[in-house]
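Yeah, one chain of the complex is gone here, protein chain that is, but the others are all in their spots.
For chain A:
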Amino acid sequence: MLTLTLNGQRHCLNDLPAATTALSLLRGHLGACGTKEGCASGDCGACTIAVGTRNDRGELHYHSANACILPAHQLHGCHLLTVEGLARREALHPVQQALVEHHGSQCGFCTPGIVMSLFCLDDERRRQGVNGPPDDDTIDAVLGGNLCRCTGYRAIREAARAMHTLPRPAMDDPGELSPVSGAPASGFYRPESRSALVEILTQHPRARLIAGGTDLMLEHTLALKPLPELIDLSGVAELGHIDEQNEGWWIGAGVTYHQLAPLLADHYPAFHALLERLGSQQIRHCATLAGNLANASPIGDTPPILMALGARLRLNSTRGMRELPIDEFFTGYRCTALTKGEYLDAVYLPRLRDGEQLLAWKVSKRRDDDISAVMLALRAVTDQNGRLNDVRIACGGMAATSQRARHVEAALEGRVFDGDVLADACKAIAEDFSPIDDVRASREYRLAAIAGLLARARLRLTSRHNAIPMTLEEI
């Protein structure tokens, strides 16, 4: 049985198939049609909802999510707030009022999603006691996953800047959220401990593992696969933690990008900058680092960085835990080293040593919420003589999996990164990779863009002219 609270009202639902999405629950079962379907793939944001959970002190926190790819069963014990739930009788919520006053809607179909994304921003700022208008970067980050085809966004941005000036009535507390006990959902398994997880994996060998589900659920919504059995990692206590060690951090498989962001901001700024362009806010609230590895996409954004860092992976099964360098994890197109009954438990990020630099760039057609055409990540130490040591470079979008660029590494290792070395490195790209033409880029562009990123790496590692901008962000 699924227990959830929608806009303050408790619902108990039986017999929902495992892969039922939050959106079909809302629109099909509960008759709440304010939330729209624009793409059924988590790319347009028209279905954005606010998922509310209580923290240790019992305070409600809301985060935005794409209802079209969110498994309804993951809302068990949550407060689900939708566009219908914000206004109090005729009094609009400040987010809604600001959008009306600033002419932020035209056709109105994306508007419910935009309302909910901005509501979550407003809620977070209120909890954190932040005053004043949000800045442009914040607004772009929050709305990066909400496509509007009509307005051109200026009016929406102004509404986002103005919403804090309007009176904000307290939201009604939805009261008790904890689930009602009842028969477990058929096909949707919610282990709460690592040992239970291993056991369920053994009992249900055909079940698919799901954490954020932001990739897996598309098999259901776009390819119409039934996904009858899902094992949910998001409730496994041990997987929800980041364990700090002397030399690095173990990131549990249930840790979302959103939860990971502060650590990256403090220790890996280049990784953090990339994270801000990975999916959308809604996706980052749900998706996990481990998921990005386990789905073994050839164009995953994080694997090249993890390879450059020399990350290690912890795999677990009834046969016990084992560790694997990330370089050995991908075995082919959409194939990994995971064996039957085994799951990816945690990812180890080694701490950068003194003098060690991590650079990472993604190239995509659109800046926000796009999949990379190519990725380049580089980790190296520059010694006193300006020579590069311990060079590790990995690329995404250049082969069937993310892959180390060993010839390029060799071209750089132990050398001063001058123009000749750059030329050698660029030549080596073709020895490491033979990329293909596809919908995101041509082979020629992939090779040229990686060469461009190597040139940028050289400028970044050697330039003394810091006043001259080397990236669009620096202007």
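As a convention for this text, a contact is a pair of C-beta atoms (placed from the backbone, for glycine too) under 8 Å apart; a residue touches a chain by one contact, two chains touch by 3 or more; residues count from 1.
Assume contacts and distances are computed from a predicted model.
What is the missing chain called in its UniProt entry, if the choices are "Xanthine dehydrogenase molybdopterin binding subunit", "ABC-2 type transport system permease protein", "NADPH-dependent 2,4-dienoyl-CoA reductase, sulfur reductase" or "Alpha-E domain-containing protein"?
Matching "Xanthine dehydrogenase molybdopterin binding subunit", "ABC-2 type transport system permease protein", "NADPH-dependent 2,4-dienoyl-CoA reductase, sulfur reductase" or "Alpha-E domain-containing protein" to the record, the invisible chain is "Xanthine dehydrogenase molybdopterin binding subunit".
Of the residues A:R57, A:R206, A:K340 or A:R366, which one touches the chain left out of the display?
That would be A:R366, which touches the missing chain.
Per the definition of touch given earlier, which of A:R322, A:R387 or A:R440 contacts the omitted chain?
Result: among the candidates, A:R440 touches the missing chain.
Which of these, A:H103, A:R319 or A:K427, touches the one chain of the complex that we don't see?
Considering the complete complex, A:H103 is the one touching the chain left out.
Which one, A:L2, A:A22 or A:A46, makes contact with the chain that was left out?
Within the whole complex, the residue contacting the unshown chain is A:A46.
Please output the residues of chain A touching the missing chain, sorted low to high.
27, 31, 33-41, 43-44, 46, 82-84, 86-87, 92, 95-96, 99-101, 103, 105-112, 115, 136, 139-140, 143-157, 222, 224, 361, 363-371, 373, 438-442, 444-445, 448-449, 452-453, 455-456, 459, 468-472, 474-475
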